[in-house]
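Missing here is one protein chain; the remaining ones are kept as they sit in the complex.
By written order: A and B. Residues from 1 in each chain.
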Amino acid sequence: MSHPFPATANATRVAPPLEAARAYPVKPSDVFLFGTCVIDVFFPGAGMDAIRLLEREGITVHFPQAQSCCGQPAYTSGYTDEARAVARAQIALFAGEWPVVVPSGSCAGMFRHHYFELFKDEPQTLKQVESLAERTFELAEFLLEVCRVRLEHTGSPVRVALHTSCSARREMNTHVHGRALLKQLAGVERVDHDHESECCGFGGAFSVRMPDISGAMVKDKTAALKGSGAAEVVSADCGCLLNINGCFEKQGDTLRGEHLASFLLRRTSPAAEGGAR
Amino acid sequence: MSEWMSMQAMNARERILGKLRSSLQGTSPIVDDYDVDVLTAPWRYAPEARIARLRQMLESVHGETLLTTTAEWPLRAIEALALRNIGELLIAPTTAHGRQFANHVALNAVPLRLKAYDRAVEAWKEELFFRTPASLTGTLGGIAATGSLVLWPTPAEPRLMSLVPPFHIALLKASEVRDNFHELMHEQGWAGAMPTNALLVSGPSKTADIQQTLAYGAHGPKELLVLILQDA
Partner (left out) sequence: MSTLADVPGVPIAFKRNAREALDDRQLRRNFRGAMDFLMDKRRSQFPDGDELERLRAFGNRVRARALSKLPELLERLDANLTRNGVKVHWAETVEEANAIVHRIVEQHAAKKIIKGKSMVSEEMEMNHYLGERGIDCLESDMGEFIVQLREEKPAHIIMPAIHLNAGQVAKLFHDKLEVDYTEDVDRLIQIGRETLRRNFFEADIGVSGVNFAIAETGTLLLVENEGNGRLSTTVPPVHIAVTGIEKVVENLRDVIPLLSLLTRSATGQAITTYVNMISGPRKADELDGPREVHLVLLDNGRTQAFADGELRQTLNCIRCGACMNHCPVYTRIGGHAYGTVYPGPIGKIITPHMLGLDVTRDLPTASSMCGACSEVCPVKIPIPALLRRLREEAVRAPEAEPHHVRGQGTKYSKKETMVWKAWRSLNTSPVLYRAAMYAGTRLRGLMPSTIGPWTAHRSAPRLAARTLHELAREHLGDQ
């Protein structure tokens, strides 16, 4: 993958060419898991479910204990130096050959796309960035395209709505992978919701800095999810889930979104092993 | 022009250009890799489909089209005017088609008053705007992809002739319809010879400015009739 940068800061920029369809490697024996900071403290269960899904495919999962955050919060807030320092720490941790699986499309997108901009003036680091980008996979993508999983549904029939975070959709095609995985589950019917591709209003700091606009967006999103007729909501991004679930709860609604990893594991495990949530 | 103004203008010009130049220092211009294929490949039509495409596109925006011939078009135009109870038509009598139409009207004693745009607009604004219900003009060709007519207004057929009268009849020779804008512009050599005014007209005037509701006859013609001369 190449991210051509202009020779100088004042050169006129041309948009990079469209990414070619990604070529996927064969299933590896070992992977890194980058857990993400939101999953770490708010949805650790989703992270564990991701690990179990990978282990079930016969893969040894490595979780470097020194990992923290991809740097996105500082990056999108304009604190580029701080983001770069944090990014540098992650790059060092995930060196080597193993793929890096990320159960969040927006953090995966940070690795795959935005680190190039962060390190554009550091040719040596760029080589590591290139390697990291090539090895980074969003979880759903990895299960589908690298592990080529064939999932068997063990639960009762259910209708689900799938929300995909904007960066996951636009940078990682996660909506396509998520849909394909759900489609493997006979008895799981994925239903569309109104304005499905529209943002839930999270946007990290946006939800705090522009609470009224963000609030209006998440209210529309929860109404659309409710209106879809789905009994369950899944998403591969925990930032969105914080936002959407918080809004459901505030409205006194019992519906909660669940990470795709948790849904997939729960719905494909022998009933005795925890078919219930 | 006042001295202040030209001084000011020169200074602003030099300052703007100066800033732009210094911003580009050390950079090189992006090369022109114009990709004709992108503009032509999706918009090619077999000869038998070309006119159909043009008609379909024009009709989708409330343009009316009629297939006719060099001999018969005056009749079709007269029928269209009669249908609308229009007794007056603005033509360009010095053009070939204007002459043909005027002769036809005279020979057949058609009850139609013909008038010409033969003086500067300032001399007859009121009449042009309020007492000229229809006009007839030629075209320089058509574009199938977008359903467009090409008009290069001339002293004989000035700019407003195709714009002010509520009903515009345009003559289009089938042989002068091209698949797409690129082909037409290239073939007609536009870049070397732009007139004071060149127009693409694709249907009657319209607007969707009130609640996205399409309404025709905003400021220009309410109706456009394109007479397509199949044998020309």
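Simple rule for what comes next: a contact is a pair of C-beta atoms (placed from the backbone, for glycine too) under 8 Å apart; a residue touches a chain by one contact, two chains touch by 3 or more.
Computed from a prediction, not measured in an experiment: that's the story for all the values here.
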Touch partners, limited to displayed chains, of the chain removed from view: A, B
Absent-chain interface as seen on subunit B, which is shown: 1-2, 5, 8-9, 12-13, 15-17, 19-21, 23-24, 27-35, 38-39, 42, 57, 61, 117-122, 125, 129-130, 145-148, 153-155, 158-160, 163-164, 181-182, 185-186, 190-191, 194-213, 215-221
Missing-chain contacts mapped onto subunit A: 6, 8-15, 17-18, 33, 35, 37, 39-45, 47-48, 51, 61-69, 71, 73-80, 82, 85-86, 88-89, 117, 166-167, 170-171, 197-199, 201-220, 242-243, 246-247, 249-250
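Convention: only the chains that are shown with their structure count from here on.
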Inter-chain centre distance, subunit A versus subunit B - centres from mean C-alpha coordinates, in Å: 53
Residue ranges of subunit A touching subunit B (in the complex, touch as defined): 7-8, 10-12, 14
Touch list for subunit B against partner subunit A, complex: 23-27, 30
